[in-house]
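Only a single protein chain was left out; the remaining protein chains are all shown in position.
Labels run A and B following the written order; every chain starts at residue 1.
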Amino acid sequence: MSSVSLESLDVSYGNVQIVRNLDLTIRDGEFLVLLGPSGCGKSTLLSAIGGLADVSGGRILFNDKDVTWTDPKDRGIGMVFQSYALYPTMSVERNLSFGLRIAGIDRAIIEKKVKWAAELLQIAHLLDRKPSALSGGQRQRVAIGRALVRDADIFLFDEPLSNLDAKLRAELRLEIKKLHKTLKSTMIYVTHDQIEALTLADRIAVMKDGIIQQLDTPLNVYNKPANEFVGSFLGSPAMNKVEGALVVDGDRLSFAAGDFRLDVSRYPFAETVESGRKVVLGLRPEHILPAGGSAAAVEGKVSLVEPMGSSILAWSVFDGVSLSHLVGQDDGCEADQAFAVTIDVQKASFFDVETGWRL
Amino acid sequence: MMRQAKPAVARRPLTYQEVWGRVGIYAFLGVVALFFLLPLYVMLVTSFKSMDEIRLGLIFSLPQQFTIDAWVKAWTSACTGLECTGLRVGFGNSVKILVPSVVVSILLGAVNGYALSFWKVKGANVLFACLLLGSFIPYQVFIYPLVRVYAQTGIYGSLPGIVLTHVIFGMPVMTLLFRNYYSGLPVELFKAARIDGAGFWKIFISIILPMSAPIAIVAVIMQVTAIWNDFLLGLVFAGRENLPMTVQLNNIVNTTTGERAYNVNMAATVLTSLVPLAVYLLSGRWFVRGIASGAVKG
Partner (left out) sequence: MGAEFIRHVKRNFVAYIALLPMAAVVIFAYLGTMAWSVRLSFSSSKLLPRNDFVGLNQYVTLFDTSRWLTSLGNLAVIAFFFLLICFVLGCLLAIFIDQNVRGESLFRTVFLYPYAMSFVVAGLIWQWILNPDLGIQATMRGFGFSGFVLDWVVNPRMVLYAVILATVWHGSGLVMALILAGLRGIDGEIWRATRIDGIPAWRVYVSIVLPMLRPMIITSLVLLSISIVKMYDVVVAMTNGGPGTASEVPAKFIMDNLFERANIGLATAASTVMLITVLMVMAPVIYSQYFRKGGRAA
């Protein structure tokens, strides 16, 4: 069991600095997800934690022990790679045991560990097969198994499910979650898939350009995104964004964009805001609901609808502002018809127009 | 979030094992490189010496008296059998043999590869397999019957004879190269052209050939090298007037009576190597591509 601490970490690749001055503390037994688009530095960061990428500044501590320059094999970690990286000419059993044999561990102990890992991952019946004779999901389990037998304190996952099809991805996601529950080890998981992040993480670190934009629980990252980037990156269907300004409407503060008005008096601003402040309004489609006769309804005209199975994503124009919103199958929403919605401003997000940070 | 630039990278100091490891690697590579370069060096150095200097027996020393006499002699007056007109005759012969052989063998290889890749010809794959198998068999098995047939048809010891021979023995590799390359092209191109009504030759000339530049370059490099460096086939089939440079080189060096003119020999050797060396140095990566493609046989 291990906690991980990154202090002022810089990681470069050649002359390009990927990670800048990064501070991050991961608690013992936590499942932390590094989430972000390609090129944001999450894989580089993971490699640095694993000792596979050289650090150009700062420190890495495992349980308060400085491991910045320790060899990967001595860090007590196990790693699962995106392309599995199984040794193709060796059987599954050998793949699992090879590292342990090199380390000179007693045969009987190796056998026990392999057996335990194989049973935990349900690959015991595959021990004699070569990787080429396995399916993608089976190969990934073997890759996880290889990390398991190392008795690692910290597990690193580098986009392990990206090469699998959607159904397998969902299956293995569940397996990994169960694994974490069973082993209670610290797990650091890199992905660009927000669903994986939201379902697996204890905390998510959303990254962009080598900098952590927000570090918080999945719920908070989703409901209270720290900036515009995080708000857009999480959530499917995507968050609506409207540029406008705050105005005083009688005795209330409102958001104005053209003719569109939204009363923001119930929104919990983190800092004092004044009239005239230019802001971006972020609204998730599921927080714009059919009015159903409510008094605070906003009227608009539906442009088109996208049926998505259980619900429908409708695109409508309200006082000149185009918004996507979710409606149920029985709410009578059709294209080119009028439709009324209510907007729950407490679930909205306001971002500064210049910096993008949450207000 | 402005930051000051960090000072230069704090690199982990290398362990002494790592340093010695690097030293060892470069040392090994360096020593072996010297071994490989030695013959080239000796060839050049010897060719610029006078015979007096050579008799001193210091094979590695640079020429004290730099002279190009040996080169002139090798090119214009060395004895290549009955005549003593130097290697320039051989050079011309090699070129005469090279150009038609390369052109014809590559064209045939391309057509064969194209037909094998895109068209269904019954028995073609069996023929191709036999062709490949034939390329592994030593020339000696084929030579005598070919000689007899050439003699009967009057092309023995003539330029067409040697060109035909090179085409025959180059066909397996050339066909393999083009076939493998064309197999990698999208078959949709071909299908679209057929739907448009184009026939065998139209598709080949308008669509396939223009896309063949990469493999054609590789093929040219391989054939030029193979044919220019050939000895046995030229010896048997070219005929006295068309002996290639390699055969003449061997005659100059190994069949002179009296004291050997080592400087002339070495100059002759370098002259014979100039063309393939130039091709090699200029072709860079393509040369290796050629080797790798040819190696896909096995």
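Rule of thumb we're sticking to: a residue touches a chain if its C-beta (ideal position, glycine included) is under 8 Å from a C-beta of that chain, and two chains touch if they have at least 3 such contacts.
As the structure is a prediction and not an experimental result, all values here were calculated from the model.
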| item | value |
| --- | --- |
| Shown chains that the omitted chain touches within the full complex | A, B |
| From A:Gly29, A:Gly99, A:Pro237 or A:Gly356, residue that would touch the chain that is not displayed | A:Gly99 |
| Listed residues B:Thr15, B:Gln140 or B:Thr257, member touching the removed chain | B:Gln140 |
| On chain A, residues whose C-beta touches the chain left out of the figure | 47, 50-52, 71-74, 77-79, 81-85, 87-90, 98-99, 102-103, 146-147, 150 |
| In chain B, positions touching the absent partner | 25-26, 28-29, 32-33, 35-40, 42-43, 46, 54-55, 57-60, 108, 111-112, 114-122, 124-134, 136-146, 148, 167-168, 171, 175, 183, 187, 199-201, 225, 228-232, 236, 246, 249-250, 253-254, 262, 265-266, 269, 272-273, 276-277, 279-281, 287-288, 291-292, 294-298 |
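Please note the rule applied: only the chains that are shown with their structure count from here on.
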| item | value |
| --- | --- |
| Chain centre separation (chain A, chain B; CA means) in Å | 57 |
